[in-house]
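With one protein chain withheld, the remaining protein chains of the complex are depicted in position.
Note that the chains are named A and B in the order they appear, and that numbering of residues resets to 1 at the start of each chain.
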Amino acid sequence: MSTGDPTQAATGSGHPTQAATGSGDPAFAAEATVEVAELSVWFGPKVALSELSCSFGPGVTGLLGPNGAGKTTLMRAMTGLLGPKSGSVRVLGQDPRRSREVQRSLALVPEDEAVPPALTARQLVRYVADLHGVAARMAVERCLEEVDLIDVADRRVGGFSKGMRQRAKVAAALVADPTVLVLDEPLNGTDPVQRAHLIALFRRLGAQGRTVIVSSHVLHEVERLAERQIVLLNGRLAAAGGHRAIRDTMADRPRRVLVRTPQARQLAASLLGIDAVSGVTVDDGSLVVSSSRAGEVAVALPRLARDLATRLEEVRPLDDSLESLFRELVR
Amino acid sequence: MTAATAVLGYTLRTNLRARRWWALLLAWAAAVMFGLLSFASDEPRQEAFAVAADHGLFALLIPIGCLVIGDAVLGAEMRAGTFHFTWLSPVPTHTIVLGRWLGGWLIALAALVPAVALSAIVARSPDAIGALSLATAAGSAAYIGLFVLIGCVTRRAAVWSLAVVFLVERLLGAALSGVAQLSPMWESRAVYAGLGPDADELLRDGVPDGWAAVARLAIITVVVLVLASWRLRRPRLAAASD
Partner (left out) sequence: MTDAVSAVGAVYDRGYRPYDGIRRGRAGTVAALYVASIRRALGIRRSWRQKVFPWVLLAIVTVPAVVNVGIGYVTRDTPAEGFSFITYREYVGVSSALLLFVALTAPDVVCPDRRHRVLSLIFARPLVGHDYVLAKVGAVTTIVFGFSILPQIVLFVGQMLVSDGALDYLRDNAEVLWQVPVAAGLLAVYYAAIGVAVASLTSRRIVGGVALLALALVPSVITGAILGSDDATGAVAVGNLLALPLHLRDVVFLGHVDPDGPLGGVAGAGLMAAAVYTAVLVAAVTILAVRYREPDA
């Protein structure tokens, strides 16, 4: 665990940066820092989370789900802002709602845009630093630089745009040097340059061994950012683990691969002869192969193409992305 | 800077804003007007002022001023959704409550004590300033604490605060001295009744006056602040959302 400055990359870390998904239930991370056990939260008749059990460990974990799935509720429960109706949440072994000490290692960047409008960015970050007992003045400056707010640090956050407010909240969270960082849609309202910057920052924080939990709807970026995903649906756990691994377990839904070749129809006919292929769609100059055993098709395809003496101009899986996985899961 | 000082500084900074000066002017104008009212009566100067202070300052200006300030320092922030910056930290809840309360009290002192002093000057009762300031200071301490507590406990702080002042304190407190003894409104009035010049008309059976009332107000302050610290350990900050 690096001490002091959260914004510089750790050197020679011996800490694991990938949540182990090899052995055991992928919903539970090895060396878990945040443990959720049978957590249920409801607001009157609306059930937000239903007997959810999972855990988060060092590295970056994506928390995904459609709107209303319970992501924000889970994040608020993990930081202690919300109390579980049944079940429990433990952060570093302690209940965040009871222990004020564990709040020292915890930081939340909520989705809500609200910031104290009368403070400048510097004053806000300084305030949070003081609350956490961070005396170093340079810590505040470094955090503001890291989120690229140093030039506007003396302007009131009430006048900031949505993206700037988001970054101000991230800076305030970082100054506390948290072990566990929970980010609810942190990329909201940021432009592409800022997004790339923030993603690099979160990856660096994860590489330092912090537990970074990110929820976002920008799936192709979460894909780059997080090695491990937890997917919620209707307050329950829908899937967990690396997104390709999750996709592989959905064997009943065939993979689709696009192949562009001049002799599409002839190649299609040959492919249909293979047992592993469940269907082929042909278009001018391209075809889409559906198969549940994509590995076998991958081996057979070059051989068939060679036999037909045709060139393969492009071979691309159509639903390898997190986005298509997500669509499958919430269908 | 220590956490406690940081909370205090934050409270002052977020609440002392340029646009709020008009509220201060309004309070001072109201105080001047109540001071002038004492001339409408035929009674001797200081007794007339005591009555004007009773109806105007203790019954209206101080409760209303403290209500707006006391809600702003905590309740309004919890409803606005920025309280998590403070709560998600290792600072103990009693430090948070104390810092917020102290900020609110300082603002109330700066706004209300000069106002009541101005009122006494305008009414040509400068001897009353001392007792009046003490009553205002002690009363606002208890009031700010009470409204901080209400802000912690419920989201409908406006409703409950107004109900406490206008139903419980004014109505019930006027009828039942048991309620009046625990009421910042009546006790601050009683401080002035016991210590102010020619203010005997304001004395009331069953309600301690003078320095005993100051002590009573201090106790009320401590009790509400303890309750608020305890309540803040399990805040209700989130509504159904996702």
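Operating definition for what follows: contacts are C-beta pairs under 8 Å (C-beta built on N, C-alpha and C of every residue); 3 or more make two chains touch, one makes a residue touch a chain.
None of the values given here were measured: they were computed from a predicted structure.
Engineer: According to the contact rule at the top, which chains on display are touched by the left-out chain?
Structural biologist: Looking at the complete complex, the unshown chain comes into contact with B.
Engineer: Among B:Leu25, B:Ala110 or B:Ala163, exactly one should touch the missing chain; which is it?
Structural biologist: B:Ala163
Engineer: Looking at B:Leu8, B:Ala50, B:Ala76 or B:Val91, which residue reaches the missing chain?
Structural biologist: Of these options, the touching residue for the absent chain is B:Ala76.
Engineer: Specify the residue from the set B:Val68, B:Leu109, B:Val153 or B:Ala212 that touches the hidden chain.
Structural biologist: The one listed residue touching the chain not shown is B:Val68.
Engineer: Just the residue numbers, please: which parts of chain B touch the chain that's not shown?
Structural biologist: 30, 33-34, 37-38, 40-42, 51-52, 55-56, 59-60, 64, 67-68, 71, 76, 156-159, 161-163, 166-167, 170-171
Here, only the chains that are shown with their structure count from here on.
Engineer: Okay, in this complex, where on chain A does chain B touch?
Structural biologist: These residues of chain A touch chain B: 43-44, 46, 48, 67-73, 76, 79-83, 97-98, 100-101, 103-104, 106-108, 110, 112, 114-116, 118-119, 123-124, 127-128, 130-133, 172, 176.
Engineer: Can you name the residues of chain B that touch chain A in the complex?
Structural biologist: 1-3, 5-7, 9-10, 13-14, 17, 77, 80-82, 84-93, 233-235, 237-242
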